[in-house]
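The complex appears here minus one protein chain, its other protein chains still in place.
For subunit A:
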Amino acid sequence: MESVKVLDAKGLACPMPIVKTRKAIQEINAGEILEVHATDKGAKSDLAAWAKSGGHELLKDTQEGDVLKFWIKKA
């Protein structure tokens, strides 16, 4: 999956992953993909809900060790 931007939110606690994701998604164009890396265990529910509310599409999420990775397509 081709992401135009990778946001490193590893080590950040609530509410920072969402705050940073919002900032990062403002910097890309509609249809482009933002990749987010986070270690906050709540990030999966948080980012899924956040993306849904903003109309963005959570294309995929994976877990590699402690790191959760997300691919969000901007609406």
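Throughout what follows, contacts are C-beta pairs under 8 Å (C-beta built on N, C-alpha and C of every residue); 3 or more make two chains touch, one makes a residue touch a chain; residues count from 1.
The criterion applied here is as follows: contacts and distances are computed from a predicted model.
The listed options are "Acetolactate synthase small subunit", "Peroxiredoxin family protein", "ABC transporter ATP-binding protein" or "Putative RNA polymerase, sigma-24 subunit, ECF subfamily", and the UniProt record of the chain not shown names that protein "Peroxiredoxin family protein".
Against the chain not displayed here, subunit A makes contact via residues 11-16, 18-19, 21-22, 50, 53-54.
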